[in-house]
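Removed: one protein chain of the complex. Kept in place: all other protein chains.
Read from first to last, the chains carry the letters A, B and C; within each, the first residue is number 1.
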Amino acid sequence: MAEEQQTGGPADSPGRRIWATGHWGPTEPEEHPAVIAVRERFPDSFVDAVNFRDEMTIRVDRPALREIVLFLRDESSLRYNFLSDLTAVDMLRLRDNPRFDVVVQLYSIPRRQRLRVKAAFNDGDPVPSMTLLYEGANWLEREAYDMFGIVFEGHPDLRRMLLPDDWDEGHPLRKDYPLRGYREYVQPGFENPAPRVRSRFRRP
Amino acid sequence: MSLEISQGTPVEISEERALTDSRRQMVLNMGPQHPSTHGVLRVILTMEGETIVGCDPVLGYLHRGVEKLGETHRYSQFVPWTDRTDYVAAPSNNLGYILAVERLCGIEAPERATYWRMIMGELARLASHLVWLGTHALDIGALSMSLYCFRERELILDIFETFCGARLTTNMMEMGGFSRPIPDNLPGMVRDFCNIFPEKQVEYESLLSANPIWLSRTRGVGVIEPDAAISMSLTGACLRGSGINYDVRKATPYLYYDRMDFEVPLGTRGDVYDRYLVRMEEMRQSISIIEQCLDQMPTDGPLSLTESPYVIPPHDSVMKTAEDMQRHFIWVIKGFSPPKGEVYQAIEHSKGELGYYVVSDGTPIPYRVRLRTPDFVNLQSLPYMAQGAALADVVALIGTIDIVLGSVDR
Amino acid sequence: MGIEDRFEKSILTTSVDSVFNWARRSSLWWLQFGLACCAIEMISAAMPRFDISERFGMLYRASPRQADLMIVSGTVTKKMAPVVRQLYDQMAEPKWVISMGSCANIGGPFDTYAVVQGVDQVIPVDVYVPGCPPLPEALYYGVLELQNKVIRYDTIARKQSVDEAEAFREQSRAEAQAELGPRR
Partner (left out) sequence: MDANLLSSYIFAVVVLNVLLGLMAYMTYLERKLMAAMQDRVGPNRTGPVGLLQPIADGIKLLVKEDIIPKHADRRIFLLAPLLSFVLAPVAAAVIPFGDSITVFGHEVNLYVADINVAALYFLAIGSMGVYGIILGGYASANRYSLLGGLRSAAQVISYEIILGLSLVGVFILSGSLSLVEIVNQQSETLHLGPLQLPNWFILSQPLAFVIFLIAAVAETNRAPFDLPEAETELIGGFHTEYSGFRFSFFFLAEYISMIVISLFGATIFLGGTDGPIRDGVWWLALKAFIFLFFYIWLRTTVPRFRYDQLMGLAWKVLLPLVLINILLTGFIRLWGLGML
């Protein structure tokens, strides 16, 4: 989706652009230290860097995701040591291939800057798990597995998280999954009058 | 571990040993209906006597598919569901989502509306902390505390009710500001509350802070090391109790928090008592922020953007002119289409960093709405903290994380 | 094994019922059991401003064995539904259910893959309280309505009525299952 991404929309409020808060570092990808460092260090795995509303997104190749995040975490000039969020997006309706994006939101507590790292992959591709780098990724990845069916390679405990253990109707946040599920829940009172506990007495 | 797991790992453990282990250990299922799991959390505890050796939280008993609902409804339609994720601090959730969508659209609410948003957000923080304090103290056995806390919380709910008519699920914010007018008596009500509340807080602290039983139940219990706290992505008081200075309001300010003068309280030991102190101090800072907002706020001015395609047309002109009525009709029926892109907006919720990650594909329906809820991530520290604790500590630990299951499970 | 299984309906049981019903009405102990948003309003209703629980003689009990009233306060998900059913079965007769809030009534705004559309698909409900969430005053009204119902409680008729409703639910579930096929 980065192909059609716009940099900035129509700003309605005159004066300052409120999203320009500087929390994401320089707005030009060429000036952003993380982008420069990743491009230098991982020239093969770096795809591109996109800026939207001053939010910097680095897109990388899936196999190198863990090395890149490790580099971003441990490099002394970057220090993205806090995993804000890890999730996935099903890009089924926006592009053909690859299907999913895994989105890693990083934050640097000492430098007070955010960064987003994305990697695209197809259904069934194993995604390197972040649990080895951040313990906090454990449940976030379990949730992504539960909701999207993404298999995280190296995750210690990949089980269903939110849905029942015996849930057999697939992964609900995929775009081809209907909102109400594949199977309507049995509603006995829908056609017949609903079974209620009747009182034998009417109120006066 | 339980009998099955002991049999499953026969490598070092002899059969005799495995048998005695499984005899010594007991699996206790806590929840989903349990007085102190704050809803429908289920925790499977493996215990030796009263000592916890294994702890496995089971979530999802309140998983309602909020993110999926976000992908199937228009941007402004999704606001009511944000109320129902974290229902003890609903305005904060509104705020996070609205800010994310406003960022996506590139609009900003007028100054007066922004100040009122801050006030409502801080009031929601106070309400949430009061629920936390009441239930946390109730879990540890201080029965009256919850009643006192809910008594003061009613005052906050009165303010919400005066403003938007609802007590709990407020649905009070709109794109570009507020569509409702601020009632004349609202600033006075907020001021009254700011005058009343500090005295009440002294009352709470006189019941708890120096109480030897409270101290013995909370000091040194559930210690989180600073490194572990960062590694587990904890936010809010769980992180600050360990001494890490990360408050979204200070670190990456949103609204007008950069204009405010407030402190971020930090703990030193990282135990339950420190987190208690941090939250108590946060309540004082919230009162201070509310007072500053009331002082700095322009008394007159628009509450909402008027000439924006992303904002619902003002109510009074809809009643007067045909064009506005058409605009209103089209806005309500068709919604609005933000530019293609993705934003991640984090705000400091009462429980930690609440992040909304919204992906737009240029249609009136969001392509993906992701809620990064603080308590879902914070709850990961429960097995870490419960290791080696007593059974009675587990309820204190669940209380100290301050979870709301609607927000954990979504 | 209450008295409802031992006697046919007669003049004796009805007159004894009137005393018992007064006692039942006046001491409806409720199960301390909150599901979602409505639980917070339910707690608020028990707190100083409203004090529903003590004024009406409604103690809250943590154990379902000692409770008479279950207030289903909030969304019942498919994962939670068996637990709700189990809790209901664990309660001792006579027992009543208040369905509090739109989610428990009909599923509310959560018409999704994970949510049971109304708790009455799982357990029999006596009083429905609408609202999202209902105000504590609305819960009051629901409790008063339930008290009106309890005072007319007929031990033997109630037992048959519950059995009928349960049988009907089981039957219609089986029919629907046969129609829709097994879970995928």
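In this text, a contact is a pair of C-beta atoms (placed from the backbone, for glycine too) under 8 Å apart; a residue touches a chain by one contact, two chains touch by 3 or more.
Not measured: the values here are computed from a predicted model.
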- Item | Visible chains that the absent chain touches, using the contact criterion stated earlier | B, C
- Task: Can you work out which residue in C:61, C:78 or C:152 touches the chain that's missing from view?
- Result: C:61
- Give the residue, chosen from B:53, B:166 or B:207, that touches the chain omitted from the document. B:207
- Missing-chain contact among C:24, C:152 or C:169 belongs to C:24
- In terms of residues, what is the contact footprint of the unshown chain on chain C? 1-3, 19-20, 22-24, 26-27, 48, 51, 54-57, 61-63, 65-66, 68, 90, 92-94
- Across the whole complex, the chain not displayed is touched by chain B residues 26, 28, 34-36, 50, 137-144, 147-148, 151, 207-208, 211, 213-214, 216-217, 390-395
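Heads up, the rule we're going with is that only the chains that are shown with their structure count from here on.
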- Item | Chain centre separation (chain B, chain C; CA means) in Å | 30
- Message: Among all residues of chain C, which ones touch two or more of the remaining chains?
- Response: 79, 112-114
- Multi-chain contact sites of chain A, meaning residues that touch two or more partners: 163-164, 172, 177, 179
- Item | Contact set on chain B toward chain A in their complex | 59-60, 63, 65, 67-69, 71-72, 102-108, 228, 230-234, 244-246, 251-254, 305, 307-308, 310, 338-344, 346, 353, 355, 357, 359, 361, 367-368, 370, 372, 376-377, 379-380, 409-410
- Query: What residues on chain A touch chain B, complex-wise?
  - Reply: 1, 4-6, 8-13, 17-19, 21, 23, 52-53, 55, 57, 81-85, 87, 89-90, 93-94, 103, 105, 109, 112, 114, 116, 134-140, 143, 147, 160-164, 172-173, 175, 177, 179
- Message: Which residues of chain C touch chain A once you look at their complex with the stated criterion?
- Response: 78-79, 111-114, 116-118, 120-121, 124-126, 148-149, 152, 154, 157-158, 161-162, 164-165, 168-169, 172-173, 175-177, 180, 183-184
